[in-house]
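Below is one structure; the comments refer to it alone.
All protein chains but one are shown in place.
Chain IDs A and B follow the sequence of writing; residue 1 opens each chain.
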Amino acid sequence: MAEPVLEVRGLKKHFPVRHGLLGRGRTWVKAVDGVDFAIHPGETLGLIGESGCGKTTTSKLILLQETPTAGSIAFEGRDIAGLEGTELMAYRRAVQVVFQDPFSSLSPRMRVEDIIAEPLEIHTDLSRAAIGNRVGEVLELVGLQPDVAPLFPHEFSGGQRQRIAIARALATNTRLIVLDEPVSALDVSVRAQIINQLEHLQRSLGVSYLFIGHDLATVAHISHRIAVMYLGKIVESADSDTLCARPMHPYTKALFAAALPSHPDDQQQERTIAGEVPSALRLPSGCRFHPRCPSAMPVCSEVEPTLQPRDVGGVVACHLYG
Amino acid sequence: MNMGGPDMAPQRSARPGPVLEVSDLQTHFFSFGGTRVVKAVDRVSFTLHEGETLGLVGESGSGKTTTCLSIVGLLPRAARIVGGSVVFEGEDLTRKSQRELRRIRGRRIAMILQDPMASLNPLFTIFRQVAEPAFFHQQLRGRSLRERVQHLLRAVRIPSPEWRMREYPHQMSGGMRQRIVGAIALAGGPSLVIADEPTTNLDVTIQAQYLDLLKDIQRETGVALIFVTHNLGIVAKMCDKVAVMYAGKLIERGPVRELFDDPKHPYTRALLGAVPKLGSKEPLYSIPGQPPNLANLPAGCSFHPRCPEAVPRCVSEEPGDFHLGDGTVARCWLVEGKNEAGAHRGRTRS
Partner (left out) sequence: MATIPADTRLAPGRAAAGRLRAVIKAAREAPQAAVVILGGLMLVAIFADLIAPYDPTLPVQGANVFDPPFWMEGGRAMTLLGTDFQGRDILSRLIHGARVSLIVGLMGTLVAGSIGTAMGILSGYVGGWVDQIIMRVTDAWLALPAIVFAIFLAAMVGPSMWNIIIILGAVYWTRYARVIRGEVLTLREREFVKLAEIAGASKWRVIKRHILPNVMNTATVLASLTVGVVIIAEASLSFLGVGVPPPQPAWGLMLSEARSTLMAGQWWLTVFPGLCILLIVLATQLFGDWLRVRLDPQLRNL
């Protein structure tokens, strides 16, 4: 297999939390606690989990908005920690992001052409006319007319704004786009448009996606591989198809049980799991999922399971399959 | 867990017939001194019986929230009901004064909104907020009030309610807060609860817990539910009936199975095709274009510019309701004459 676009090894991010009088006490929130994954060219990795599982922190680490406590992120074989000058700019150019809220991610005082042109202005010394051409090109790529370039964002609907955000992310021949819940804020019909558009763009441009989401059906639809996160760790990861056909970790199973049916007749038999995600300040001992796990055993509260190969491919961290 | 104590049952007269019957409801927004009229709700009809759940489905701006606000009489100042009726337990709510409506709201009709933080007052304890309806409407005091509150909190699965009720909203998780809002809604023993996208901000496992809880409560109290949502998965999981709205009109309504098995209106079909299904990689059906602007609707059927099956008639004439054999009602020219039940009320307008 070709060299991965992005390879994450043992990634950790711990935030200090001060408490007590004068902030003398200090505990650590382990937002991301030892995460490994790789994304290959033209591939989509789906990162799924509930709020507080560390998926957003992971994306911030990749986007260099936070520095890791430990571990490494390698982009096309080079560690991105300590990149400087032109190498840093090359990374900034190759990795872009699309956020969830299309109303917050476009500056209300800039025209569409200036919004899309911004990465080009930063990273290239193209002439005004060449930049204008490129803006028209990427607008067409995302299914908008090039003549919308001089308009302001408020003249567009949510779906169109999200297209503009994608166009901007594509402008600099991007290799990897972090998609942070890009369709969660959109209406159903528009959501399908954007998902189809993203899939089409990947096929024609070979760009890789890290798709972060909480809706299992959407993530499974767009992703080639899926990693399930719970409290800062990946608990299971496999090909999208095999994971859907045979989820093994009890948390993954719980997510499937909680997924909404697509027809009134395919109601899940299993009851949904009880309880809520515990605070990352007080992590449970042993397996982090054991207080909510329907099949927890005595060993689960003592020994933290490690990721082991699944018999059908992929990996899972659970004592049931030790 | 026994939660169906006698005081949980809604105080309802044993009246036959539907709990709620909305017929030809029209709500318009007036702006610029009445010179511009936006038909936010245009001739919407549906009925709801005891213990039933209706899913009111539509995209943003389709008029589903305005429909609900019309039912409870909480419309913004620019909006007015201009036609039709909302008959709740035999009484037409559109003819009631605000004072009479206030007595009905919170007691016999309750609402659960999307953002629980906005529904809860951050300065008051959970006890005070849950106790309020019982304090005012049922005149409970002291120990019986405390027991009533604990009972309600237990009904929405708040663990150790005797401690939790002394806490403030910010000390609770999002799922817990939404359940508190549910407890407040149940406090008056309502016979109708309108839930407006109550799970949008919740995580998937918490959403599933909350939906299960609502179902259990409904089974025990027989309350009728209107579930406003854009998520067809929630409809499939929760609802007995569905009403699909588009551009202020109810374009299809009927039993949930019929709608999922055999959607009649092209818009309903498109919506169902647009939702990703677990384990399927088939391309999604995407409806071209954007939902129309209500202030400037296309002539004829509002959906025709985006409809893949539109015929010339759709451009010129607006279809009326066609009642079909399987209990569904669709507003589309394509179903005209297809096993229509009895005398159809199809109406034409040039």
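In this section, contacts are C-beta pairs under 8 Å (C-beta built on N, C-alpha and C of every residue); 3 or more make two chains touch, one makes a residue touch a chain.
Everything quoted here is computed from the prediction, not taken from an experiment.
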Among the chains presented, those that the missing one touches: A
Listed residues A:Thr44, A:Thr57 or A:Gln96, member touching the removed chain: A:Gln96
From A:Pro4, A:Gly71 or A:Pro119, residue that would touch the chain that is not displayed: A:Pro119
Touching residues (missing chain, whole complex) on chain A: 63-65, 88-89, 92-93, 95-97, 99, 101, 104-110, 115, 118-119, 122-123, 165, 168, 172
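The rule is simple: only the chains that are shown with their structure count from here on.
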Residue numbers on chain B that touch chain A, as the complex places them: 59-60, 173, 175-176, 203-209, 212, 230-234, 236-237, 256-257, 260, 270-271, 273-281, 283-287, 290-291
Chain A - residues contacting chain B, complex: 50-51, 157, 159-160, 187-193, 195-196, 199, 214-218, 220-222, 240-241, 244-245, 254-265, 267, 271-274, 276-277
